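Heads up, one of the protein chains got dropped from this complex, but the rest are sitting where they should.
Right after this comes chain A.
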């Protein structure tokens, strides 16, 4: 590893990461516009032009933001981080990463065309027996396969680093990238299985019917780890990048690794908590997965502790006095810190709401109400996305050889705070409406003039207000992005990589023992899923034919 590589991401790897970020910003703009129009429709004061269907738009919003925007940002970010901390990609690794990018892009375009042709208004969860055009499913498959190819590049780089540095603990950020992608690869086996062996043959007409319960269960085996795939890169930033930005130290390298290992264990064998009110699954198995779901709270509590420990140590090192004096010493004017920090705060109510949702019978009150929509807008669209914005402010100029100017920093602050206000408006009105029984994934409706439905409408108007503020923030983000990518002054923008405090304990090598971690993860998955899946196959009702009801 040469010194140049240590300082700056190699321009060839930079180009690779930037390619991902261009798709990210386009996806953000398109998906955001769809979201804005949805909140307008739901206000009851607006109708979609040109024969666009509400559910067509909703499918676009979900696919483009939840699947496309996040995956592109995360893959681009992970490539950049690994190239920076484990060394520049070899030509072979970079070629693999470009193939991954091509597969992701082609898959996205295929799915998008089917949505635009109104052949796939099945939402991003594509529950059978609603049946979209086969090309839609093939496109999504390519997105998944593309992410596998991209993770192969990361694993190869990691293996190469280990070989070159025997007896040493791997770079923290590379280690975290490897965990994130291992978790993703294991989780996507579920969705790949249902798409390749159930949905595709059925949508191509090779088989007539589909086992709906099995397909849903395989989907949710993937669907919950999907949200951790969004969250782990944000945790990477909070643990290992933010400390450097504020000028502090990583609280503990080992504990950071431990929490990522725990996240690997407890992200996957928990999908049944999305199916708590569903027939065909024994409630005892639901409860077992509820327990496993709750265990994922532990690494999150560890994360919260570490972050605030870093903040407090830093503040005190700057001479802060009293119980909370350190709080004032944090660099509040720096968007690279403040915007992700707001995201961290948002994860507190977001995580607490998650515990409510997973609480076995409490789920009955909120299941599929718009409370759930409010919940994941608080977690992914607030906590995670604010963190991604915070990364973009320095990573884009780092990769394009430019700098984040004071003026752009100010605009970035305004952008992030606008997002905060908009999301608080939208998410809290969704939460309240959900408690009153308002359903998710629904166009404007008065439900035959029912009194209860009339109570929901003011909250839908509040959501439209929130949506409008959010869209202003997206316009600002696009402006900031274009500036940082093409127009900002040339210079050296730092790629902040956190360091542990001097004299910190050496990280135990056990963390790089993948046989152990993957073994435990496999045991947990086999334990949590084998019997429910056998049940769903053996006691299956007659299968379902496909329906196209849009």
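Just so we're on the same page, a residue touches a chain if its C-beta (ideal position, glycine included) is under 8 Å from a C-beta of that chain, and two chains touch if they have at least 3 such contacts; residues count from 1.
By our rule, contacts and distances are computed from a predicted model.
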UniProt protein name of the chain not shown, from "Sugar ABC transporter ATP-binding protein", "Putative tricarboxylic transport membrane protein", "Cytochrome aa3 subunit 2" or "Nitrite reductase small subunit": "Cytochrome aa3 subunit 2"
Absent-chain contact - pick from A:82, A:103 or A:123: A:123
Selected from A:185, A:278 or A:512 as touching the chain missing from the view: A:278
Residue, one of A:258, A:461 or A:476, that touches the chain absent here: A:258
Omitted-chain contact residue, chosen from A:95, A:168, A:317 or A:361: A:361
For chain A, the residues touching the chain missing from this view: 53, 55, 58, 121, 123, 127, 129-130, 212-213, 216, 252, 254-255, 258, 275-283, 286-287, 290-291, 294-295, 297-298, 301-302, 305, 309, 355, 359-365, 367-369, 436-445, 447-448, 450-453, 505, 508, 539-544, 547, 549-550
